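Below: one structure, written as structure tokens.
In this view, the complex is presented without one of its protein chains, the others remaining in place.
Chain nomenclature is as follows: A and B, assigned in order of appearance, with residue numbering initiated at 1 for each chain independently.
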Amino acid sequence: MTPAYYLFLSAILFTIGVLGFLLRRNAIVVFMCVELMLNSVNLSLVTFARMNGTLDGQIMAFFVMVVAAAEVVVGLAIIVSIFRTRRSASVDDANLLKY
Amino acid sequence: MTPTDIPAPSIAYGPLWPMIAVFLAAAIGVLVEAFVPARRRRPVHLVVALAGLTGGLVAVALVARNHHHPTLIAERAVAVDGPTLFIQGTLLLLGIAAVLLLGERSLDSTGGTFVAAAAVVPGSRGERQLTASSTMQTEVFPLAMFALGGMLLFPASNNLLLMFVALEILSLPLYLLAGLARRRRLLSQEAAVKYFLLGAFSSAFFLYGIAMLYGYAGSVDLGAIFTATGTVGSNDTLLYLGIALLSVGLLFKIGAAPFQNWTPDVYQGSPTPVTALMASGTKVAAFGALLRVFYVAFGPVRWDWRPLMWGVAILTMGVGAVLAITQTDVKRMLAYSSIAHAGFILTGVVALNRSGLSGSLFYLLAYGFSTLGAFAIVTLVRDADGEATHLSQWRGLGRRSPALAGIFALFLLAFAGIPLTSGFTSKFAVFSAAISSGATGLVVVGLIASAVAAFFYVRVIVLMFFEAPAPDGPTIAVPSVLTYGAIALAFAVTVVLGVIPGPLFTLADKAALFVR
Partner (left out) sequence: MLRPYIPILFLGILGAALAVVSVLGGGFIGPKRYNRAKLDAYECGIEPTEQAVSAARFPVKFYLTAMLFIVFDIEIIFLYPWAVAFGRLGLFGLVEMVAFLATVFVAYAYVWRRGGLDWN
């Protein structure tokens, strides 16, 4: 099995994440789609590490995981606070800011 | 691929001190939150933050004196060169002014522009009690310091992974800061959610671009990518995908069209001192990173990406200048004006020569201070509900408070690029650099956009000075020395750079050389 298949899988997962981000309404689900995008990048990184024969990609995946965790925490804090205010996590309800 | 292949890296810590000082102050700020009683936190925070920023500034000066030859340190991950030091110095000065604004608490009748407790539900009884209390969420100081540390690291990274980490360090605290306004909690929370979701989305694109470039060059070092672009036979599709995806992340951060949608919403909803920090600091840092990536790594393939950047620059100038005309809110108008300015600076980026780089650096410094000063003045015009940001409320402000309105008018004239302000010099610098690189068409569009933009800046000035004030108009709050200090700094930079731009111009020109 050639490593390129993993790259295709990663691209598909990334696209699913993008589509989910654009189409879903619930802020938590939208946010999970971003996490899916980040993890699909991780798959690309380790595949390229394998193809290039270097370790860098694997180390980068570690950093991405840590950054993603920090992002989860910040994001959950913001989404929970807005949910407590509005009793809804729909991104369509956040519509006060416009001209 | 065995662990024994890993050599121990070596790090020269000396040139890292500007960043270490700021991060150290941020960590101390967290400890202050943990161990200092709530009543005494704000002054302690102010001292720690200002000490860290001043220390960073001293470190920048020392590094600039001792390292005449640009170098790459920490396994080539951090570049110590002219643009790094110039941008870091700019950011530290902007940071000092922004921290002064964050520390202001005599504006609101109670306790500054930040919420007393972020976790309290807006509209509840607990919130009404807290609105009247004089406490504030003092975590804003360490958060702002972490964001500033990330901003210092972002343009200094010569390694895309480090650049991504720095991008997140600067972004994550700003997402939280956006949601901490004392008044108009709903708008503030909404700004935080929007900024967070779109920011995370764009940084995922940035990261996918990094993965593509890693696949292309086998390394995320900017120098290695530069070398790889010179060789034949690599997979060019990966390179172009990488450039495109990386640009999405960077253009989002600078607020360039078509990734500008978040800017007005977030600028309007955030607490105004945080908006000042975002509009000046984030823009400077993100442009520094953009310049480094495109000048250092993608120079050899310029013919492939320049047409796209042309398009982005034209679109950005157009969208910013045209939509700003229709705005009725001061903060939204300044947000669209910042989009237009991102387009003007992009003309310097597209020039891709030394004068383009020095012009962009000069522009960033001048624009950073003008926009910070403008937002600082927005914090002072208030009515019973907090800041009076609707343009109709600013009618006749010049009759009530000529000095304040005069300073605001000066910042607007600087945005418009009127001679004898810093804006004229900086626009002249980037436009002449673009012409010298053959981008005359772009400059023509830039001049038209400047003229359109000048129209709405002048309209606000006319509104302030030549119309009768509304009877129930806002009052001008009397701030403490902190806000005065920030406004004075911004005012001085805007005037001095307009009247005698020579010395800084020479400095920017001397600094305008990236290390590879």
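For this structure, a couple of remarks:
By our rule, a residue touches a chain if its C-beta (ideal position, glycine included) is under 8 Å from a C-beta of that chain, and two chains touch if they have at least 3 such contacts.
Because the structure is a prediction, the values reported are computed rather than measured.
Among the chains on display, the ones the left-out chain touches in the entire complex are A, B. The residue touching the chain not shown here, chosen from B:50, B:244 or B:458, is B:244. Of the candidate positions B:34, B:384 or B:468, contact with the hidden chain is made by B:34. Against the chain not shown here, chain A presents residues 15, 18-19, 22-23, 59, 62, 65-66, 69-70, 72-73, 76-77, 80, 84, 87. If you put the missing chain back, the residues of chain B touching it would be 3-4, 6-10, 27, 30-31, 33-35, 119, 236-237, 240-241, 244, 303-304, 307-308.
Heads up, the rule we're going with is that only the chains that are shown with their structure count from here on.
Rounded to a whole number, the gap between the C-alpha centres of chain A and chain B is 25 angstrom. The part of chain A that touches chain B in the complex is made up of residues 7, 10, 14, 17, 21, 27, 30-31, 34, 37-38, 40-41, 44-45, 47-48, 51-57, 60, 63-64, 67, 70-71, 74-75, 77-79, 81-82, 84-85, 91, 94, 96-99. Within the complex formed with chain A, the residues of chain B that make contact are 1, 5-6, 118-119, 121-123, 161, 164-165, 168, 172, 175-176, 179, 185-187, 189-194, 196-197, 200-201, 204, 207-208, 210-212, 214-215, 218-220, 264-265, 268-269, 326-329, 332.
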